[in-house]
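Structure below; questions to follow.
Every protein chain but one is kept in place in this view of the complex.
Presenting chain A:
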Amino acid sequence: MVTGLINENPIIYPKKERRLRTDSSTTDEFTPEPIDQLEIFDILNFGNCNPFVVDIKDPEHPNTLEDLRVVTEDSVEVDDENSYVRVTFTPTVEHCSMATVIGLCVRVKLLRSLPSRYKIDIRVAPGSHATEDALNKQLNDKERVAAALENPNLVEMVDECLPSEE
């Protein structure tokens, strides 16, 4: 196991002011509202308005991925019409060995929250990690993700980073 932290003194950023969601133009409650960037960002749990929602935590720190600017609102791209989401995250240090777990947490959270029609791509920000290509390949190989999610130790690790589902 990891002895000592990989990043002992991470920079904690203040939470960004929440932009207000624009009102839906339709008043018909049966019209499904498209999922937008902010909603995905909120699914990834950077919302601080709901006391029952605990943010995704950095596996190493009690801080959330937003606090550490691992994921920001701008790093979420969403195309609801084509059911597509891409999240680009920035590990806190270039050699962060937890990057795979962070990526897996983001994927699991989105898999559990979004309708199954969504295609999800997860990647690390260009230049942010020493083994960027290998990481991106691993995080987007669904067979390896499926196998990882059958591993109880990994699932426990992911669950510890994710807010409780209640």
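Methods note: contacts are C-beta pairs under 8 Å (C-beta built on N, C-alpha and C of every residue); 3 or more make two chains touch, one makes a residue touch a chain; residues count from 1.
FYI, contacts and distances are computed from a predicted model.
Only one of "Actin-related protein Arp4p", "Probable cytosolic iron-sulfur protein assembly protein CIAO1 homolog", "Ribosomal RNA-processing protein 42" or "V-type proton ATPase subunit a" fits the UniProt record of the hidden chain, and that name is "Probable cytosolic iron-sulfur protein assembly protein CIAO1 homolog". Which of A:Asn9, A:Ser116 or A:Asn153 touches the hidden chain is settled by the complete complex: it is A:Ser116.
For chain A, the residues in touch with the chain missing from this view are 116-117, 119, 137, 141-144, 146-147, 150.
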